[in-house]
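Removed from the display is one protein chain of the complex; every other protein chain stays in position.
Chain nomenclature is as follows: A and B, assigned in order of appearance, with residue numbering initiated at 1 for each chain independently.
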Amino acid sequence: MDTLILVIIGIVAGPVLGGLVAGLDRRVTAWFQSRQGPPVTQPFFDVAKLLGKERTVVNQWQILCAWVYLIGAATSVALLFAQADLLLIFFVQAVGAVFLVMGALAVKSPYSQVGAQRELLQMLAYEPVLVLVFVGFYLVTGSFSLEALWAQETPLLAKMPLLYLALGFALTIKLRKSPFDFSTSHHGHQELVKGVLTEYSGPYLGLVEIAHWYETILVLGLCAMFWHTNVAIMAVLVILTYLVEILVDNTMARMTWRWMLKRVWLLGMGLSIVNLIWLYAR
Amino acid sequence: MFGSFIKKSRAKSPWIMHFDCGSCNGCDIEVLACLTPLYDVERFGIINVGNPKHADVLLVTGTVNHRNKKVLKNIYDQMPEPKAVIAIGACGTSGGVFREAYNVVGGVDKVIPVDVYVPGCPAKPEAIIDGVVAGLAKFAQKVEEAK
Partner (left out) sequence: MSNLLLLLILLPVAAALVCYFVRSSAVRSMTVVATGVVLALAALGLLAQGTFEPIMVGSFLGIGSDFLISVLDFALLGVIYYYGFKHKSLLIQGFTLAQAVLLVWFEVFSLKHAAVPALAGDQLTLVMVLVISIIGSLICVFAIPYMKKHEGHQHLEKSRQPRFFFFLMIFLGAMNGLVLSNNILWMYFFFEATTLCSFMLIGHDATEIATRNAVRALWMNALGGLAFVVGMMLIHFETGLIDISAILAGGPQGVVMVTGVGFLCLAGFTKAAQVPFQSWLLGAMVAPTPVSALLHSSTMVKAGVFVILRFAPAFAGTFLSTGVAVCGAFTFVACAALGVGQSNGKKILAYSTVSNLGLIICCAGINTPLALTAALMLILFHAVSKSLLFLCVGTIEQNIGSRDIEDMRGLYSRMPRTALITIIGILTMMLPPFGVLLGKWMAIEASADANIFVVVMLAMGSAMMVVYLARWAGSMMGTREEGTLSESQPLLTSVPLLTLCLGAVVLSAASPWIYNSLLAPWLGSTPFTVGFGSLESAHGTFVVVPLFLVLGLGLLYAVRAASGYRKSRFTPPYMGGANSSVSGNYVGPMNGEVEFSAGNLYLDELFAESKLTPAFNALAVALIILMLGGAL
């Protein structure tokens, strides 16, 4: 019963929190650029407007894929709140991500085609890192289930500091932040128009946006799990992490996929492997 | 309730698409100036998008000629309803000093319906922002009338 309530909270609160995070993100970014920026609730206005727009599509696959992306993302957040198996959460999240890409590939648009290919490369970069983070989690708690975490007395960060850094790579990619925002970005103008999102429009873009909020909550939720013993420190950790993300976003240029694969595979995987060796040896 | 929230949101989140029809770049610079910290149009939820499929408001600068009128029409058609068009600068509103040239069709309104005209050569950023706000009021009215 408790689980059910938590799941409902997750599904309802997920997009609300995710939208607020997105709003704060824009606000803080504006602050970094000495602007005032939009109100914190701006993402909600944006999405509401998108949902109210005319439905225009290139073909029906886009509708299907936008919905499945949303459903996949929402289910993964629900599983996170149900404290389910981490690998399962990750694989369910992949359902959404894969459908987003497939919807973009279904359209004869050069921009969304190239965007989709790049999105796949991003998945190629972050997926192994995430799996290794979960394996680290298993080595510490003795289970892949999030539930097992609460039995731990010390925060995970103490045992998995390097894995947390590696998770940062995955976080940056998942949040579509520079230098890894080459499949699509929050900013209107890039060389691919809007990359993988180019052909999603109106209500379907709105759905994609909500799904992205869910994903934001999912990755931030994973970060929060690194300090489960104290809610205040957990909040500080998440806020700090997100501030660093915004700082990185504002100070980095957009890079190429070659650069990304090299960095994430060598540095990200390297950090994870070193941390895992330490956990195995312990 | 959700319907009224959507209606309210329309005015709060005008995403603009800027199309340079055949401008001398004077007005274009001014449009982009709106995004700088000095004017910071993102305060009003305005975002400059690169894709008509995501846009609510089309800003057009420069004269329309026979080569690009099809492009202008295509871009307008790809914008989902409700949408507004704002013609910027002397050339956009009427063809300006080029209106008698052999290759020029005239102002933007020769090809697509224009909601707001922003004069100036070039138009000032304040005037452009004012034009966008006026355009939003106009298309709120249009949506109202359509019902």
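In the analysis below, contacts are C-beta pairs under 8 Å (C-beta built on N, C-alpha and C of every residue); 3 or more make two chains touch, one makes a residue touch a chain.
Just so it is clear, the structure is predicted and the values come from calculations on it, not from any experiment.
Participant: In the whole complex, not just what's shown, which of A:58, A:162 or A:224 touches the removed chain?
Facilitator: Checking each option in A:58, A:162 or A:224, the one touching the absent chain turns out to be A:58.
Participant: In terms of residues, what is the contact footprint of the unshown chain on chain A?
Facilitator: 54-61, 63-64, 67-68, 71-72, 75, 78-79, 84-88, 91-92, 94-95, 98, 101-113, 116-118, 120-121, 123-124, 127-128, 131-132, 135, 138-139, 142-145, 193, 198-199, 257-258, 261, 269, 273, 276-277, 280
Participant: In the full complex, which bits of chain B touch the chain not displayed? Write them out.
Facilitator: On the chain B side, contact with the omitted chain comes from 19, 51-53, 70-72, 74-75, 77-78, 80.
The rule we apply is simple: only the chains that are shown with their structure count from here on.
Participant: Take the average of all CA coordinates in chain A, do the same for chain B, and state the distance between these two points in whole angstrom.
Facilitator: Using C-alpha averages as centres, the distance is 34 Å.
Participant: Applying the document's contact rule, which stretches of chain A touch chain B when the two form their complex?
Facilitator: 26, 30, 33-39, 42, 44-46, 48-49, 51-56, 188-190, 193-194, 198-202, 205
Participant: In their complex, what parts of chain B are in touch with chain A?
Facilitator: Contacts found on chain B: 2-3, 5-10, 12-13, 15, 37, 40, 42-45, 47-51, 53-54, 56, 78, 80-82.
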